[in-house]
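Missing here is one protein chain; the remaining ones are kept as they sit in the complex.
Letters A and B mark the chains in the order given here, with residues in each chain numbered from 1 onward.
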Amino acid sequence: MTDRFVVFDGVTKTFAGGVHAVRDLNLDIARGEFVTFLGPSGSGKTTSLMMLAGFETPSAGSILLDGRPLDRLPPYHRGIGMVFQSYALFPHMTVAENIAFPLTVRRRAKAEIEDAVKQALDLVQLSAMGGRRPAQLSGGQQQRVALARALVFKPSLVLMDEPLGALDRQLRERMQIEIKHIHARLGVTLVYVTHDQGEALTMSDRIAVFRDGGLQQVGTPGEVYERPLTSFVAQFVGESNQFGGTLGDAAGMVELDGGWRMPATLAHSIAAGARTTVSIRPERIRISRDDGAPATVQELIYHGDHMRVVMRLESGHAVFAKLLTGAVPDWVRHGAQVRVSWDGRDARALDALPNHRTEEKLR
Amino acid sequence: MVRQPISRLTRPRFAAWLLVLPLFLFSAATFVVPIVMMLARSVQDPELSRAFPQTARLVAQWDGRDLPPAAVMNSFIAELRAARGTEGLSFAANRLNSEISGFRSMLLRTARTLPAAPLDDPAAALARIDPRWGERSTWAAMRRASGPLTDGFLLAALDRQRNDDGAIVRVPEERAVFVSVLIRTLWISAAVTAFCLVLGYPVAYLIASLPAKIANPLLVLVLIPFWTSVLVRTTAWVVLLQRDGLVNGLLQRLGFTDQPLALIYNRTGVLIAMVHVLLPLMVLPLYSVMKGIGRAPMLAAMSLGARPFEAFVRVYLPQSAAGIGAGCLLVFISALGYYVTPELVGGGGDQMISYFIAFYTNRTTNWGLAGALSLILLLATGLLYVAYARLSRSSAASA
Partner (left out) sequence: MIRSLGMRALAALSLCALMMPGAAAARDLTVVGWGGSSQAAQRQVYYGPFTAQTRIPIQEDSWSGGLGVLRTRVQAGNVTWDVVQVEADELQIGCDEGLFERIDWAAMGGRDAFMPEAVSDCGVGAVAWTVGLAYDGARLREGPASWADFWDLQRFPGQRTLRRGPKYTLEIALMSDGVPPSEVYNVLRTPAGVDRAFRRLDQIKPNIIWWTAGAQPGQLLASGEVAMAAAYTSRMYAARRDDNRDLRVVWNGSIFAVDFWVVLRGSSNRDNAMRFIQFATRPENQSRFPTLAFQGATNLQAARQGEAAVAPSLATYPDNMRVSVPLDVEFWVDNIEELTQRFNAWAAR
């Protein structure tokens, strides 16, 4: 990375009682980039964001913004726009006053403020709503006000903490696109926190997957989805079939538990004889009548655009596939005997999941 | 089709009203009716016309010049004879005594010593029993008390009275007490409210920002003065604040003062004790409002560039305004009705209006004046409440 706009340098946060919220976080974010912190709750993603915003102080390490260490800079001097999960709109101010707030605290001229507020309202398509109070707006409109307020003072960095969590699915998807467009238009650097992997895949330039206070993988949505580095990422981002086994040789032949061998691509170097988890995306599973391992169709689940086919291999392993609804052959029926296959490069040998249980994953 | 859901909706509502009915009847019987009756007394004046119906009618027609005509005197004497030894006479005597001190004993003595035989010259006969019967002001007092309605109690509650000519005048300065008591009551209540706000706001803020595990015990601590009996609390303040008390001892030992300060039996003591008692009424509404605000608005304001102080003034304070309003209203209105605390830890000039209401209700049974004072207090409270409601509505609309 040539342009290091935001730098997390060995950042650790320990809370009272010795709980490590974030452990040795190293991450660079480029100017203009849209980076998503993805992870389950308690993974350290929000704490990292709060440290960047200035509401938490790192216990060790430092954070740099545009080359400046932020250690001693209070939040109100960082010039970072932030959108909160609850929007945190000021209920006693109108929409326009809310948006004007960051400019009035900066003592900008009145005319300038009016101009900027109007532009911001236009940007989020709320031009007619300036005189209303937040309580008179819908959830989606409130969300846009929060967005406009965080952008109006032209910060070079904007943070968003699960900003769409309270919206219904349709609105959420529309706002995802809208935020992405605004990001593209303004060229602002955006750090976005979510636990929704779909959101992360849709919006981000890069995704940083958090788990237990540490980074699991950083990469583009395509990298993270197609080439997960850990079995956690494979499981958390998208869906996958996962089989426990032992690596047979360096070429990638895996001895699966239950006595079955299959070729797999090594995500990183794993010693021969070590435990591993093989992960295959369901859409990479091929079903045919004559090619591959024999299996019995146990269940067909209709999902509208696609169909989920749950099968059991002779080895006892369960495996599921996703097929486009129109592309399911009529012989794939409940109880039918089929054969299942996949490319060796679609099967990724990853770190071993502790207590690996394939059965559970299926349910 | 449409009918059924409607009846289904309305029927439980009718049942709910029925369930509320006992409480409604209870509060009407124990609260509304007595208050209305008490307030009505401030304008009713039935005692004289009950004991001396004809005299009351006649004296009301008297022009007020010189002495009333013989018809009034004769009727009075006849009715006084008839009333001798009855309860009505005592009530009338009490009523007249609040017009002129000493009227009670004069009237009762006159009733006792009035000769049974018919009198030729009623005025002279009365004046022989007590020369005050020959004075115009005595009869003017009877005219003022002739009822059935009077403005005398309300006037008295405002340190005004009607003179013998019926004009409204101030009472003599040495007896003018109620207006200054009313002002004092409002002033003490306002000061107590202000202190409660200054002390209670940070407490509520602290408790609202702490996790429940720590906040709940703290809330209980805040509530303890509320649950403690007035007597115990007051005794505790006496021990703390008296000349050789703990506070004075500490202040002297720390060298803040070399003489004990007068902290009790004066206004200081009243304020300290009342603030202590009423603080929970400020903290609780503030706490509940602040709990709803949470941390986010302050963080948002700071992330948008506001320094903590500006963020507090522009964002947090306005959002907690509802709690401030509710807390101040609760404390202020509760403080208006206090009298036990000022009576026990206050000095001569610290009595509040409720003290006088209790005095006239319990001690002298001048319920007319008690009602008038209550009415004035109620009106003052109501006016302040309306002003507050206006203010908070207009500020909600403009902010």
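Couple of notes before you dig in:
Methods note: a contact is a pair of C-beta atoms (placed from the backbone, for glycine too) under 8 Å apart; a residue touches a chain by one contact, two chains touch by 3 or more.
This structure is a prediction, so every number in the text was calculated from the model and none was measured.
Under the touch definition stated at the start, the shown chains contacted by the missing one in the entire complex are B. If you put the hidden chain back, the residue from B:L39, B:A71 or B:L108 that touches it is B:L108.
Across B:P118, B:P211, B:G255 or B:G348, the single residue that touches the chain missing here is B:G348. Check B:T113, B:T364 or B:S394 against the missing chain and you find that the one touching it is B:T364.
Listed here are the chain B residues that touch the chain not shown: 11, 14-15, 18, 21-22, 86-87, 89-91, 93-94, 97-98, 101-105, 108, 173-177, 180-181, 184, 238, 242-245, 265, 343-344, 347-349, 351, 356, 359-367.
As a convention for this text, only the chains that are shown with their structure count from here on.
Distance from the chain A centre to the chain B centre is 65 Å, each centre being the mean of its Cα atoms. Per the touch definition, chain A reaches chain B in the complex via residues 53-55, 74-82, 84, 86, 88, 90-93, 101-102, 105-106, 149-150, 153, 159. For chain B in complex with chain A, the touching residues are 294, 296-297, 299-308, 310-311, 314-315, 318-319, 321, 396, 399.
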